[in-house]
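One protein chain is absent from this view; the other protein chains keep their places.
== chain A ==
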Amino acid sequence: MPTERERRFVGPRRGQLIFALFFVAVSILLLSQIGSQTKWVEKSKLFAQPRFWPAVGLGGMVLLGGVHLYLMPWRRITRYDVTELRKWAQVLEFAVWFMAYVVLVPLIGYLPVTMAFMPLLTWRMGYRQPRMLWLSVGFAVAVVVLFKGFLSVKIPGAAIYEYLPGALRSFFILYL
């Protein structure tokens, strides 16, 4: 049976204590480094000091985060918190997928990597029907054509494009 304080807490219980503890710990750690990571300039007003705004930010983080932690209705980490922590760890897999995509684009090229990345991740997410896989390939081509071809966003040509013959090489570097 939750207490009145728990009942009135905005948001789910799971993971709140871990997040607040981590937030306050990091804030204190960063605040402890303020002497070495910022400078105090002589003959300068307080508001013009380079240290002033990091101190405001970190002071606010420690103070408000600390009070938030203090007023939290829970004091113990339960198995629900640990399960939530695992749930957070699960998204690291997708962060790795994203980083792999980032690393491969300058090597293999925006179009080929996107055309492989989209169906692979679609497959990983459990869509095995050919319709969905073709749809993902179509979406990949559309994204590359729209952003690099039409909107000319700055995505460099791949290292592999260097091996292509003259005119084709320029076309691939510029548009794909």
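A few comments on the model shown:
Here, a contact is a pair of C-beta atoms (placed from the backbone, for glycine too) under 8 Å apart; a residue touches a chain by one contact, two chains touch by 3 or more; residues count from 1.
In the analysis below, contacts and distances are computed from a predicted model.
According to its UniProt record, the chain left out of view corresponds to "Tripartite tricarboxylate transporter permease" among "Multicomponent Na+:H+ antiporter subunit D", "Sodium:solute symporter", "Tripartite tricarboxylate transporter permease" or "Biotin synthase".
Mapped onto chain A, contacts with the missing chain fall at residues 3-5, 8-12, 15-16, 19-20, 23, 27, 30, 33, 37-39, 41, 44-45, 47-48, 50-51, 53-54, 56-61, 64-65, 67-68, 71, 84, 87-88, 90-92, 94-95, 97-99, 101-103, 105-106, 114, 117-118, 121-122, 125-127, 132, 135-136, 139-140, 143, 147, 151-156.
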